[in-house]
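Just below is one structure, and these are the notes that go with it.
For this view, one protein chain was removed and the others were kept in their places.
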């Protein structure tokens, strides 16, 4: 079963840095889009492009044959699904619901169970690629759930992303996402520690980055973040508070499972230190501020 | 001033996984090579290819216009330089001495001072690229010391490596090297923690690596080490005991400077745990054994 | 206002290692006691001593002029208060409700708000002193909430404990409790690390403990736990899974507040490692198993 863009009505809840460009790509692809966001003004751009603005998550769900949620953390998602006029009570039997927020695998499984009771097909499908990937339609989806549901959803996913990985049952997408963010957070924190050491020794950080770029340690995220760390400019691309939250979710999962993560735990406290010391909303590369006092 | 291979006599002390292929490349390039190693049998291959085997570090130094040392740790280097029949007393005024071992910046500066007293030009020039890079002649040298000395040494370095970075005064090469190894050690440890989490949650580690390879976190070292971690096979390319030693040198330096490195300190203890629990000589990717009990 | 034991009807929910002896002391003091526990058989001893067994948390609340809850973690408490036949809907206007479980300060404040709506006076009053203190009636209560409510509750508290500290508004009791358990967990973990070091060096752990007992580092908890660590016997007095949970609550709070706790985070992962590696229910002094492989 495939969805024809002409007939597929998509609902999108959560219009932040990621949700807005995802919605724009859906409109460009010809889908009929209904949206909702806690702060309604964030919908302006999409409404101008043709989206309908619903009055509640429930209303979005009620008019959609395909629902997508993309919010910042587990409590926000629980509020949207089970709060007053929540989406869960609006979901129609037979539709597909995909959550692309980063949440705990346990919450993903709880949503899957609630959807199953209502005859709704659910996938947890958090993304990687950043706001830049969202704009380009080049996100990567990490998917947990039923393979047939994923197959059916591919036409919609292909509008927003370039790749999707089927990783296992419900929760698997979130588990892999948390593991991926743990790696990204530690790579950036490792570069920050290395720069702290090198500059503390009186050398130029640029020298380290120059060597890094010829080395086996070079990675996409380090290419992108190294200039931030060197310049001390941390305009949010992926906000530190969200990376800090994701490290918390990874450690929660690890501590439920009895899997020790010593370096992740250490890095989380360094991100926490900077979160506590900073008033502004900074990119997670601002972990460097631990060393630039 | 350049060195003509025909007339340049090179001394090489330290014939381990790195020193042997470096020496072979020097011979292939036409240099006259004199070597010494604590375990003399390690010189066999080079001697068969034309190298002379000296009886002591001092003798190597005495016959060389260019000395290179490549040993496993600071005590080994101190023994070679200042021990009985040590190289330092053999060094001729006017020659160039390059140490490519990974040692503390403080020891590099101590050697530089001893060399200056003798009219010997010194560079600290540790390398990155692994035994594979040593064989291919594609090492990267991280150099601390005088720019003119580096300029004069380039013909010799070009035989063993593809790039050299002049990073600052004596000790700068070692400082950047320690910072680089800190990043490599944390990247591999981060992947191990992520795999520990994912497999602890009942998913296949291969799934994580599949996503990783499409992501911003992909790096050369993770491409090379991920199969080791997945298979649990850790044949030494860069031995864990040496990476553990380098993390110790990085932390020593950081603690002298008053620069806190929380994640490096945490990862060092995990490498330490595996070092303590393993009898064999394993690659540093064996840090994964902390999670594969 | 004071309560006369003769007329005060006390409800007690949660009959574990702590709740049972606390209930027994209330009966001995002459209070009329109604109890409930998820596993009903745990009530046998108290029922034999005169307690009434209710059918639900709601029923306990409905017949009590003073309610006490003592369960193992936040989800258990939420279930008891807001689950089916939950206590919250049974609470009578004007009564006093004291929770002595260890939970998050946020949950304590949420309960306080729900109680305020119903005209119920609430205190968060977690305890220290262990099961031994519970039996002897020598617990210490760490109290958050209104001073007048505490004053009125003192006759009941004095039956179970020897001291109570009024520490601030709702949540303050829990905050101080989490901080106290952090200190206890780190003291025991520090002794375990020290024993790991000393025995790893080939010395007898007993020698360290001998010196410790003459030193400024001597503490009650180390006196009690040192024999466990030396003998490798960890019969649960305070179970490791609960200490591990409390460290998680402390870190959750710290990460909400932006307060970095590096050593607590490191120790939590060591407790986590042992939790993951052990099947049995052990005392938290079993953190020593990280070093006794």
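To keep things simple, chains are lettered A, B and C as they appear, and every chain counts its residues starting from 1.
To be clear about the criterion, contacts are C-beta pairs under 8 Å (C-beta built on N, C-alpha and C of every residue); 3 or more make two chains touch, one makes a residue touch a chain.
Small disclaimer: the values here were computed from a predicted structure and weren't measured.
Checked against the hidden chain, the listed residues C:120, C:182 or C:274 yield one contact partner: C:182. Residue C:167 is the one among C:46, C:112 or C:167 that touches the chain not shown. Here one chain is not drawn; of C:66, C:122, C:234 or C:291, the residue touching it is C:291. Only one residue from C:105, C:145 or C:276 touches the chain missing from this view: C:105. Where chain C meets the omitted chain, the residues involved are 105, 128-130, 140, 142, 163, 165, 167-168, 171-172, 175-176, 178-180, 182-184, 186-187, 189-191, 193-198, 200-204, 207-208, 210-212, 214-222, 224, 250, 253-254, 257-267, 269-270, 290-291.
The set of chain B residues touching the chain not shown comprises 244, 248, 251-252, 254-255, 257-262, 265-266, 268-270, 272-273, 275-277.
Heads up, the rule we're going with is that only the chains that are shown with their structure count from here on.
Relative orientation of chain A with respect to chain C corresponds to a rotation of 180°, obtained by superposing CA atoms and rounded to a multiple of 5.
Chain A and chain B have CA centres that are 39 Å apart. With centres defined as mean CA coordinates, chain C is found 37 Å away from chain A. Taking the mean of the C-alpha atoms as each chain's centre, chain B and chain C sit 53 Å apart. Residue numbers of chain B whose C-beta contacts span two or more other chains: 200, 262, 266.
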